[in-house]
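Note that one protein chain is taken out, while the other chains of the complex remain in position.
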Amino acid sequence: MAGFGLRFVTNNPKDLVQRTAILGASGYTGAELIRLMRGHPAFDIKAITADRQAGKPMAAVFPHLGIDDLPPLVTLDEVDFGTIDMVFCALPHGTTQEVIARLPDSVRIVDLSADFRLTNKAVYEEWYGKPHAAPELQGQAVYGLTEFHRPALAMARLVANPGCYPTASLLPLLPLLRDRLIEPADIVIDAKSGVSGAGRGAKLGSLFAEVAEGLQPYGVGHHRHMPEIEQELSAAAGEPVRTSFTPHLVPMNRGMLATCYVSFKPGIDRQQLRASLVEAYGNEPFVHVLDEAVIPSTRQVRGTNHCFINVFDDRREGGAIITSVIDNLVKGASGQAIQNANVMLGLDEITGLTDGALIP
Amino acid sequence: MAGFGLRFVTNNPKDLVQRTAILGASGYTGAELIRLMRGHPAFDIKAITADRQAGKPMAAVFPHLGIDDLPPLVTLDEVDFGTIDMVFCALPHGTTQEVIARLPDSVRIVDLSADFRLTNKAVYEEWYGKPHAAPELQGQAVYGLTEFHRPALAMARLVANPGCYPTASLLPLLPLLRDRLIEPADIVIDAKSGVSGAGRGAKLGSLFAEVAEGLQPYGVGHHRHMPEIEQELSAAAGEPVRTSFTPHLVPMNRGMLATCYVSFKPGIDRQQLRASLVEAYGNEPFVHVLDEAVIPSTRQVRGTNHCFINVFDDRREGGAIITSVIDNLVKGASGQAIQNANVMLGLDEITGLTDGALIP
Amino acid sequence: MAGFGLRFVTNNPKDLVQRTAILGASGYTGAELIRLMRGHPAFDIKAITADRQAGKPMAAVFPHLGIDDLPPLVTLDEVDFGTIDMVFCALPHGTTQEVIARLPDSVRIVDLSADFRLTNKAVYEEWYGKPHAAPELQGQAVYGLTEFHRPALAMARLVANPGCYPTASLLPLLPLLRDRLIEPADIVIDAKSGVSGAGRGAKLGSLFAEVAEGLQPYGVGHHRHMPEIEQELSAAAGEPVRTSFTPHLVPMNRGMLATCYVSFKPGIDRQQLRASLVEAYGNEPFVHVLDEAVIPSTRQVRGTNHCFINVFDDRREGGAIITSVIDNLVKGASGQAIQNANVMLGLDEITGLTDGALIP
Partner (left out) sequence: MAGFGLRFVTNNPKDLVQRTAILGASGYTGAELIRLMRGHPAFDIKAITADRQAGKPMAAVFPHLGIDDLPPLVTLDEVDFGTIDMVFCALPHGTTQEVIARLPDSVRIVDLSADFRLTNKAVYEEWYGKPHAAPELQGQAVYGLTEFHRPALAMARLVANPGCYPTASLLPLLPLLRDRLIEPADIVIDAKSGVSGAGRGAKLGSLFAEVAEGLQPYGVGHHRHMPEIEQELSAAAGEPVRTSFTPHLVPMNRGMLATCYVSFKPGIDRQQLRASLVEAYGNEPFVHVLDEAVIPSTRQVRGTNHCFINVFDDRREGGAIITSVIDNLVKGASGQAIQNANVMLGLDEITGLTDGALIP
């Protein structure tokens, strides 16, 4: 297997098989977890839940999964969590915190919702309009942008898996802020997402005939991924950061692109940004700074856990343009969840995540 | 007919029928001119050219036009321009200037190429790598962003029809610079285009299987629409403006969105930007500032000559986000060409341009 | 205006302005009616209804219609039908019949639902699982496949506008059955539709992420358009016809293609089929038999009321392949509704329907 560099592997996955439950398996991130676990030796899927589809075989929800040996869908209440080692939680924001609060201590959790991503209780309340229901867990949760939190992830019981927009935005920006190369007060993130990011709910705005052959921004000025992005940017910058962040809906199933416009700190130039990113990610299996002038495209990472980044000259003096691409359902959701679980278990981080991009 | 406000019409189109030639009729902008002329009473199509398709009926190039009474395709040399009143030139950049230089004085021209858009000879040479072949015409050409140059357009012999990216970018920004509301040195234009903007040439990068289900920036830092945008922004600002402009290729046929990030001049706020745009366009038939919080989407203007604009709060202090949408083939090319020709002829500007958006 | 041949026009639309109501204006066919009426001089839109959106301006439902002078959306009950001349009814199947039964006699109606298409009460009940609620109106309704029922349409009070699949299937087949050229017992219709045919309801199966980049048949063996197709085929053949009809869902907004496989009656060949179609449609403004070997494509008719047809050799002995394309929302719905209304009013049939195809 090429492309992932040298890695130090602690444990053998076959010795560590986890009895695994996927909560919220009827959505896209749930199905994606199952897809990725197909090639993963350590996750033995014991329970999959979908309250409104309980009692059905998974084939009734996703016919392509009918050829896998999966247990039938059950309700959350039907799962005996005493027999489960690892939970992947793909439930909606808001309800997740109460579900996780009830899980026994013996269970380790990767939560794909937004419920445990914000560490500041007041910020959570401001953006979600109500107090957090499990504030003590909120404090314990480790933010799962894997490349930046490995030691804590290895010890974590509860991992707050990052959102797709934060992942695509933070990976190119964090090293630059940490290395004090760009002005924290002048960052524009123009982000674009495929439609699967809106989930599998039957909403007017997600209909084919409302999305195909069109393009639009949405949530301008008030998207809920903003505080998560700013929390992590601020931590890296060592000072509060407010960014301009605008998401756009693009007529494609998968893929996310962040086009970031940044201003140099005095005396800095584009090559120093590039060097910082190469330094940060040169040995990473999933984050790649492309060769000079090669333009990242979402298709290059489709179906994979990779993030491709490059840095370009801005025509304005004193700044640069940084673009990054991920698959919103993989590195932006289920793939990073597996990556985090691998770290939690001491497994080679790429386990189950070595598929090549599906092109075209 | 609704939606276009009061207009003062000078002439009756039936009294002014123009013997019309379309040069370069086998591309998308050529076909779009023909589509729009279907409902226009003043353009009598006498000649359509396509050097490599000469001798064929138009139905052989575009089967859907087989039901129209069109003359056969001919070469440029076969056209008797002495019998032509109005030329729409949809030829490639670079070759256009020589073709137009040879046209008789009796012909009025709307040129859809980039050849006469730049007024500065040195800038042209810098971006196109060679001196302009018809510099005296370059001086006479009127830049055809209709809403800003009507008096000159009415008198013009040669109109340089704006590019699609400049049209989408300039309409939201020019009033703000003219009214000194935003900082000229701090403008970011993140632009997104459908694939038809790349033309009908058989290029790898325009293949369905290279574009569909993907998204990418291109021409980062050096797109040829940049100097055109900066030329007009500078004129409005009264000082040289350099902008950050990044185009992106979106998997859709038509449509263009410019997401503009601007900084306020001291003491200015978002409402003043909005008021400036409403003031500029309140009586315009084709440029519309949407109601507060309504998000422009490219689908809203598909197939039409409209531009929809709105202004949003930026989360960063001191700035705003302005988005505008057009159909790149209509207001971004052939529709604006018709609009300009209407002005040249003293016709109601909306003649031939009243179709509603095709949704979905 | 080219492409529509000679036509005999009885009335001037400006003398016949109809106070018009559109019932069910928040769906795609409702919006399409409004789009097409923009260029039509005889329809003065007095009322638009959408029960769940009542009280809102149309711009809240379809922002692109915000630039038109439309009345606000109201409930059905709020319409004073005594002041209405013509109703276009775009309500769901099943509820339509009761709504129409309550309309005053002074109103003429084009109904886009399926409620009045089937003339046989037993067949209606078999396919819809309940008796028809307005059987006496069912008997009066004229089936609005315009090209075949003009005299009756001119006198009709209630027109049952055909479904999209029936329109695409019947136009190529009816002349061949009527002329006894093909075997009625051996017709296969493999039909393909864009997604807008499924309407604007927020259904899982219509989501972008469930449709894009995929293809599937649906309703195999039991689609509700079947009895409508067979009713008309049987009438043309003079004997009961059962066909094989399979619809497919294609990842595009608009467009419908019927690929029909037919067997010759003894002594018949492909040229006779072609001649029959040319004879039937040679003077039709909207139905066109393409030149030999030119392949109909849905894009050729996008946004138009045209139907393009061609006939091809089948490799099997004794049969041919006939393909036809329409825009499912125009000739397959709202365009044909306008065409029928034009006939009802004695107007030139092409009034309001002369837009060229939107390509690409």
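By written order: A, B and C. Residues from 1 in each chain.
Methods note: a residue touches a chain if its C-beta (ideal position, glycine included) is under 8 Å from a C-beta of that chain, and two chains touch if they have at least 3 such contacts.
Keep in mind it's a predicted model, so treat the numbers as computed, not measured.
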{"item": "Chain not shown: contacting residue from C:Asp77, C:Asp105 or C:Glu317", "value": "C:Glu317"}
{"item": "Full-complex contact with the absent chain, from B:Ala21, B:Ile34, B:Ile100 or B:Val211", "value": "B:Val211"}
{"item": "Identified contact with the non-displayed chain, of A:Gly55, A:Gly201 or A:Gly356", "value": "A:Gly356"}
{"item": "Missing-chain contacts mapped onto chain B", "value": "28, 195-196, 198, 200, 202-204, 206-213, 251-253"}
{"item": "Positions on chain A where the hidden chain makes contact", "value": "1-4, 28, 31, 34-35, 38-39, 59, 62-70, 195-196, 212-213, 253-254, 288, 290-291, 294, 297, 299-303, 306, 308, 354-360"}
{"item": "Chain C residues touching the omitted chain (full complex)", "value": "185-186, 188, 190, 192, 194, 209-210, 212-218, 220-222, 226, 242-246, 248, 250-255, 257, 259, 261, 295-299, 302, 312-317, 319, 321, 323, 325, 360"}
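Keep in mind that, in the parts below, only the chains that are shown with their structure count from here on.
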{"item": "Interchain centroid distance [CA atoms averaged], chain B/chain C, Å", "value": "36"}
{"item": "Interchain centroid distance [CA atoms averaged], chain A/chain B, Å", "value": "40"}
{"item": "Multi-chain contact sites of chain C, meaning residues that touch two or more partners", "value": "28, 196, 212-213, 253"}
